[in-house]
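Only a single protein chain was left out; the remaining protein chains are all shown in position.
Letters are used for the chains, namely A and B, taken in the order the chains are written, and counting of residues starts over at 1 for each.
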Amino acid sequence: MSLSNEFSKGFYKENPVFKLALGLCPTLAVSNSVQNAIGMGAAATFVLLCSNVIISMIRKGVPKKIRIPIYIVVIATFVTIVDLVMAGFAPALHKSLGIFVPLIVVNCVILGRAEAYAGKNSVLYSFIDGLGMGIGFTFALAIIAVVRELLGDGKLWGIPMFGSGFEPVLLLILPPGAFLTLGMFLGLFNWLDTKRSAA
Amino acid sequence: MEFNELLIIAVSAIFINNFVLTRFLGICPYIGVSKNMDSAVGMGFAVIFVMTLASMVTWLINAFMLKPTTSNIFYIIFNAEAPPDLTYLKTIAFILVIASLVQFVEMVVQKVSPALYKSLGIFLPLITTNCAILGVALLNLDNDYNFIASIVHGLAAGVGFTLALVLMAGIREKLEMAPIPKALQGIPIAFLMAGLMSIAFLGFSGLKIQ
Partner (left out) sequence: MKDILKLGGILLLVTAIAGAALSMVNAITKPRIEEQKRLVTQRALTTALPKANPEAIVPVTENESVSHYIGYQTTEKQNIAGYAFVAKGAGYSSIIETMVGVDTTGTVMGIKIMQQVETPGLGTKIEEVRYGESSSWFQDQFLNRIADGLIVDKDGGDIISVTGATISCRAVANSIKKGMGELEERLGGFKVN
């Protein structure tokens, strides 16, 4: 188990969204603009990192029977911290992410990593795992958001990319576009996999 | 609150702002348990039940423990000078309450009706991490719904979830026979179907209910 491998697995091999199909609610909901996607990714990464470290630290003292409630309390604490800090320092982002900020609590990526990784591994490894997975999650959100914002609204990071003649594909920015884009990406990653294993 | 307003809340939660197809809440169980009809129906009813109950309980928690009003129980017990504003604890309070609620429901159903437990039991643990449950509690708060409106909203949100889930299960059972490209089999095609359903549900946004 090498550190760099633990870090990089979140990008592609075990990408939480594209490979493990976890954390799909926020992926669909906030990928309508790149700004939202990066904001959500950063918030989730922070929570993932902190909860992984704390859970790994206390893993030997936590009785098996009540580990899940304890994990949830730890995660909820960091989510609330993010929620409060974002409301105070980035109110616009806080508003546009809406209830998806407190809903990071039930993001299965985070509880999933706590249960599958941080509860069993050392602090350093859990930290690296959290960072890698968080960046992988952010990357997945961002790539979907780029497609949706660029084609659906003709913008990137809120800046118009095409001339005024461009007719955006409105559907992509609307809810159906989220499902369709994610479906196509999941298919693409499947296809890449089969091609790789065939070669 | 008038009956009319409650009706608007209900219709809007089921069709116009369907929890799954336009609000993106509860996607994991939507994709996960829509492979066959029986489990979709079972999951649907479990969600309706827990959502309604959760709306009720979280509303009471918020009104009597978190909100800074004179009926806050901490204000009454500790005889505090001013009612404490504990709304910042809502996320942690709600998720713990929902988790315990689900456990409690599971135990009660097991004792009272083993038959019902057999059909719903396996879905209950999955519900704790269903973001639609916490979502409905937070939306009740955001929209300032009163007690009755919260319950109606919770119930309708559950019905909307079940509707989307059951429709999806019907489609996916048929998809078993369809010649789908290999890369799209399984989850990807489910998402593409969900996208098409979501387009259909966009039509409801034209409903004029004022």
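The rule we apply is simple: a residue touches a chain if its C-beta (ideal position, glycine included) is under 8 Å from a C-beta of that chain, and two chains touch if they have at least 3 such contacts.
In this text the structure is predicted, and so the values were computed from the model without any measurement.
**Q** Identify the residue among B:Val57, B:Leu89, B:Val166 or B:Ile180 that touches the chain left out of the display.
**A** That would be B:Leu89, which touches the missing chain.
**Q** Out of A:Ser33, A:Asn52 or A:Asn121, which touches the unshown chain?
**A** A:Ser33
**Q** Please output the residues of chain B touching the missing chain, sorted low to high.
**A** Against the missing chain, chain B presents residues 12, 17, 22-23, 88-89, 92, 96, 142-143, 205, 210.
**Q** What is the set of chain A residues that contact the non-displayed chain in the whole complex?
**A** Interface residues of chain A facing the absent chain: 32-33, 62-63, 65-66, 69-70, 73-74, 76-77, 80-81, 84-85, 87-89, 91, 95-96, 98, 149, 152-155, 168, 170, 173-174.
The definition used in the following text is that only the chains that are shown with their structure count from here on.
**Q** Go ahead and note the Å separation of the Cα centroids belonging to chain A and chain B.
**A** Between these chains, centre-to-centre, one finds 22 Å.
**Q** Where on chain B is chain A touching in the complex?
**A** On the chain B side, the touching residues are 21-28, 31, 88-92, 95-96, 99, 129-131, 134-135, 138-139, 142, 181-192, 194-196, 198-199, 202.
**Q** Which bits of chain A are touching chain B when the two form their complex?
**A** So the residues of chain A touching chain B come out as 21-22, 24-26, 28-29, 68-69, 72-73, 76-77, 79-80, 83-84, 98-99, 102-103, 105-108, 111, 171, 174-180, 182-184, 186-188, 190-191, 194.
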